[in-house]
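Every protein chain of the complex appears in place save one, which is left out.
To keep things simple, chains are lettered A, B and C as they appear, and every chain counts its residues starting from 1.
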């Protein structure tokens, strides 16, 4: 797609900028890509992720909609029926709930319903998770609702480069993708060039972010940096932890995850979402099913507590931090095995 | 509550009748109990579960609402704020999705939000599950969405007696209860007297429906009869299966479940819902966490496939039946252990 | 020019009250106090005879289709059928006012509208027969999938019409919904988006008096459902839904308006569901015979037949011919529906995603193995 000559040098960029660039590039390449949502046009989104798109491509390509999430997703369905590729922004996690019926009853089922005649190539971007001091309803980790809905892909980046690559892949996908953007990583920076992601794989592959031999931390999105930090700290206590960033919750990359767990013999799933019937339940269950005889200890889960998301001043007690991850590592029955 | 003299002899009754009776008795005892929903009044509900209530208690106590599920649940929230105990009927599983925001953003959080000042003593009755030849959107098993939402109780009966007892307990609860009614058991019959349930425990206790020593089938709602049948059939193949009916998915009765699994050393979770990130994921994960060293084999899951619910003519291939349960039993690594 | 700049979209501007300016005039948006009628009025004389004759043939076929489909439920050939008997004028007119390039968004009750638009009735009935969900390619026929979640198809229609307009295509979408469906939030959001975007959509509400058992008086307190239009800034039209000519005319005007960039219209057609909600329903629980009988006297076929006959546009031969054609259609339908549907259980995994995931491949293999075992008869 890009020639070597055109490649840009890597420069510091935020995740928000990489996401913006992904939409911009997709819109430039493909006139059927349309961005829509509340405040995405003139304002550029409350997180500025769509900044400049309306100016560059016009309001018909990047549209401020009326304030109605079911209407936004419902009209996007109709647009996809006519051959467009809508990229819908939900302003915050909890404000995607009004669109739940359209998502579950139509978006996820349209292809199957019509035996493939009517695919739903649309992306629902949802800023999710906590840690930004948001008031109630602004910090939900709602990924399990989408994971439990067959027909959807569920994707979440943890790095600037993945933010670009995964969003490009999501927009290119012929299936609906729920694209979860970790709010508290929006301003995380790294050196990155928009050219690099040409190498990013299509949706569905996890990646080992840190190799280790003692145990595997299975994680994604906002918890990836936490796990990497925990792995560094664990070194001091003699544990050499491997960190797997799932990137895609659906489809799930059993291969990468199980290869790691079979190697280490121990695993912990780490995420912000509440634990009970949360994403970690599936991950722990399937890893156990597939790697049972390699496991020296049960797969543990470090998750948000099973409570409504706390008010800002208390959220640090809820969010799984480095200490809580290390406490779990200590509980991995080290006396028992290898 | 009832004197011995007033006790009625057990007579054959359907689950639908027991549910109706539970509402009737609750309404008679407590004037704050109000039933509301689409067609619950004059018609008595499309499954006739509210039959006769409007006639007996008047339309203000059993109300045909406008056709709008968010409005139904949203107004019920307001009624509960004023001290009533609304019992809301959603006509079918998939038609509860429009009410998702009200359920997740308000019903489940109101008590916590107000530090206990404003509880939400309401019941959301949802006929769920397949096996009745329903067209698309009439057979969803949506329980995991509710399980993953802290603040809700999630309950589902498998017997006529439990239908009565659990619904009485749900209406009496000071917390919101999602009450899932297995559609295909509505017409299941057994000898039952409305007096018996005085003995039914409050929400939160599982029950061993069949004792066995070889392995535990953990199940609930519409899959309970399937598991009991499978257990009978397994006898012929030399397996003595225990069947645990969870009855309450939230709170989860770890005690009963783990006691059984520790005894048998093997477990299979059986439910209709899709498997991936389904209820069985949590159940398998927590049983493994708690009983790891008692397990001779990984906890297996027998669930609906990870697909949108099939059309009526194909649903039998999707639903976990006796054969699929027995196939899973055979995979429990019998060579490995005790 | 962006859609936001198109005429109508931006007429409502916030200005400080000190300089409050007259905004969209609500008067032309309000429906007439009486449902519009053609048959039996002077307007009938102006109506193109060819259209009336076409309507008549389709109404007769439509009625026969309804009775045949209901009969198929009794024979176990359909899982369920929500009949549109008594509402054929709306069903047929909705189909006939559209061009081939236009799109129809039926509600779950509107298989007849799809059939009148030319869809193979067996394909139209797939959902209700139960061999698959949607039995046709929506794009080939420009008919959105028949589906049960009420009012959810309305935003789809708006989005599609909007997309067509953005692409510069001369396409109108006609979306159908019941009186009960107007209470859903999706109705509201769809109409609002349509008006703000000035999308070429026509919303047809068939007010048939009931949502299953719930009468209109418990559904709304509005002067009429058509009055809802003014709150979105679109015209509302009230029409006698059993007067096929009137429905045809009102819908044609709305379609023409949408086509020329005039934006959406809300049409309320007052009609009546003569049969029970579906074959599974017992209508005697919630309404009396007298009301049903009164409506049977206002039958859409009778109304049109009387008019055509009086004006010499229909004679006994014509009536017989229409009946025979309808009977033929019914016989063919019966025959084809009596054949067992061909089903491949492996299709369950074929269309969940564009590319089958590893997870679904595993599960498909499991089912394959089960089916093979079953076929060999060696399964438990």
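Here is the rule we go by: a residue touches a chain if its C-beta (ideal position, glycine included) is under 8 Å from a C-beta of that chain, and two chains touch if they have at least 3 such contacts.
All values reported here derive from a predicted model rather than from experimental measurement.
In the complete complex, the hidden chain is touched by one of A:115, A:210, A:262 or A:324, namely A:324. If you put the hidden chain back, the residue from C:82, C:185 or C:200 that touches it is C:185.
By the touch criterion stated above, the residues of chain B touching the omitted chain are 34, 58-60, 63, 65-66, 68, 70-71, 73-84, 86, 98, 101-102, 105-106, 109-119, 150-151, 153, 173-175, 204, 250-252, 254-255.
For chain A, the residues touching the chain absent from view are 38-39, 41-44, 46, 64-68, 70-71, 94-95, 97-98, 133-138, 233, 276, 305-308, 310-314, 317-318, 322-324, 326-327. By the touch criterion stated above, the residues of chain C touching the omitted chain are 4, 8-14, 16-20, 22-26, 29-30, 33-35, 37, 183-189, 192, 195-196, 198, 207, 209-210, 215-224, 227-234, 240-243, 263, 270, 272, 294-295, 297-298.
We take it that only the chains that are shown with their structure count from here on.
Of all chains, the one whose mean C-alpha position sits at the greatest distance from that of chain A is C. With each centre defined as the average position of its C-alpha atoms, the distance from chain A to chain C rounds to 39 Å. With each centre defined as the average position of its C-alpha atoms, the distance from chain A to chain B rounds to 32 Å.
In whole angstrom, the spacing between the mean C-alpha positions of chain B and chain C is 36. In chain B, the residues that touch at least two other chains are 70, 94, 97-98, 136-137, 276, 306-308. Looking at chain C, residues 132-133, 147, 149, 185-186, 347, 352, 359 sit in touch with two or more other chains.
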